[in-house]
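One protein chain omitted, others in place.
Let's look at subunit A:
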Amino acid sequence: MTDTYKDSGRAGLEDVDEFVDILEERRRSSDLGYAFRTFNPQPYKGAPSCSTADLNKAVLESQYLSYMAKEIAMETGSSVEEVREEVCGILEEMSQNLQLGFIRMMAYTLSKVFKRLFTSILVNMEGLNMLQQAVQESPVILMPNHRSYMDFLAISYILFTYDIPVPVIAAGIPLAGMKMVGEILRRSGAFFIRRAIGSDKLYWAVLSEYVKTIVRRGFAPVEFYVEGLRSRTLKSLLPKLGMMHMVLEPFFKGEVYDITLVPISISYDRVLEESLLAHELLGVPKPKESTTGLLKATKVLQENYGSMHVNFGRPLSVRQLCHGKINRCQFNLVPRDLPQQPSAEAQACVSWLAHLMVRIQEEGLLISPWSLMACMLLQAPTTVLTEEGLLWHQLTEKTLWLRKLALDFGARLNWPGQVPDSDVISSTVALHCSVVQRKAGRVYLVQENEPLRKCPISPEDGVIRMAAPLLMLASYRNQSMHVFVRPAMLATAIRVTESTQRDELFSFFCFLQDVFSNEFIFIPGKSPQDFEEACVLLKKCGAVNFSQQEVMVLDAGSEVLSFLQALLQPFIDSYQVMFRYLCEEGVHVLSEKQFLPAVRNLATELILSGELCTYEALSSDMQKNVLSALRRLEAVTKLRASEQNEYRVNKAAVRRIGDILSRKIPPQMLQTTPDARL
């Protein structure tokens, strides 16, 4: 059962042909005619459609919320009526109001926008056909990865185009606050969720009843981002479990026969928000979502963003996936509506499934030539990129070498087949002229054009200026990290342990997974399989040979192994910098607010002194991941009383992790939280 998703088809170049460009038709016929065509999707067989008013009424009158209202009224000392009023308020703020008219308007507008932005929007028809079937059979959950604001717009657009019921979409509340746009989104099926719900019990209750009611009714697919947020680093984020639990619960409780999960992998040649993201990572706050902001961003519309691939994964049956993992009898002895903590079994199952979905999303991604180039570019010393320039033919050669490796590793590539490779590389560089430039047979990194200032910029500012394009490159590299990360960890284990013994390599491999499982997605409890996969892949590309006891490096493998080690090195180096900060810092308690700038300063210092080669330690995303990883490993504990996310650091524990990572001491299995593992 665990490998059911495997045959979802990892494939190479030849598969790209199945994708159909939906913009092609749009460029040939009238957008208005398209927007007003008959939209007549096959609905879900199990239930009739359900109006917004019906839906909200069902939620309001639910037994669950009535239990909850009483409970909260008791706790807060207010009356049940007051609580119910609050519920109404929350629901009003939250609820979607899907209307076909607005879908049509969106379809019209988006046709214009998409045609301007993208060369093509490529969709796999096979996946769409399966989805069309699936929506008739059971409630469907669409689970796209989240890289851009374009994601959910594109999916609704595609479903409208192919006569599939358009989804209701979980969106962040800031979008609702935008004038006009919020309302348009609401009427296009978005429902809005507050950020940082934290311990607001009532809000959780309303949200979960709302989501569960939609799933139970099944009248429209539910779409949500299991990653929770837009990934600032273009790398998959650790799944959030709250929403996942809400959509699965109707199955656990027998309220629906089955639920279908449809993973969707969206790959962009070039992400609209690329430079915004890099600046956010460097601590420049994200601009607040506002309509005027959106209008200002129209300059974004002047540029070309290449192609977008939307790969609809094979629909997966929750019933099949959860077979043997969840005992549905657990609800036999209490009312199913009673507010209850989910059982440990349910939590583990939800976590496993959420991780699995993100992994399937990853496997469905199409790796662009640019991402492969980014891997290569980042392995060149910074001075080469900024000053001397990288030789063009060298970059071409290396990229083509990497293409072969990626294919060996089973990646899906988005590499145009009909065009000579050199043309592919030049056009890729041309598309990404905001990051790199080709001059006289060499490739240079583009540095930001700061407005001329009177005083010369300080060395620290210089680092930050350099960091922006490098972090952009790192993000594009991240698009293909999931292909390489397992073999890269094995390669690192081989180098660090200098051992050939499988157990020893495996224990270091597990240690790396433990440390980096906020960085990369590993399915809980699957380390042995991950290790096996790494061995098989490295053998396949001729880098190692392995037996039951040993993993032997082959002479021909040094190029692959050193590439893979170098790929992981920025992560290791950055983590070490932060470990070092935490160990050296005088105070034992620190807040996230202090931690981020302090680490940034330390990293800048180290970069200037030449001690640190990577700029990624400057990324706030990585800094937060380190804190989360250390919390998970119990080297850092969050102070309960603290309002501002304060942490107590166990320096000895942090030091031990750092020492194992640099092989000063051998790895012992680190303590991990049991609920994350099955």
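Just a few scattered comments:
Quick note on the criterion: a contact is a pair of C-beta atoms (placed from the backbone, for glycine too) under 8 Å apart; a residue touches a chain by one contact, two chains touch by 3 or more; residues count from 1.
Convention: contacts and distances are computed from a predicted model.
Think of the chain that is not pictured: of "MICOS complex subunit MIC10", "Alkylglycerone-phosphate synthase", "SERTA domain containing 1" or "Myotubularin related protein 7a", UniProt labels it "Alkylglycerone-phosphate synthase". Among the residues A:Cys329, A:Ala440 or A:Ala652, only A:Cys329 touches the chain that is left out of the figure. Interface note: of A:Glu71, A:Glu93, A:Glu255 or A:Glu289, the residue touching the hidden chain in the full complex is A:Glu255. Panel shows subunit A; residues 46, 254-255, 257-258, 327-329, 331-332, 335-337 of it touch the chain omitted from the view.
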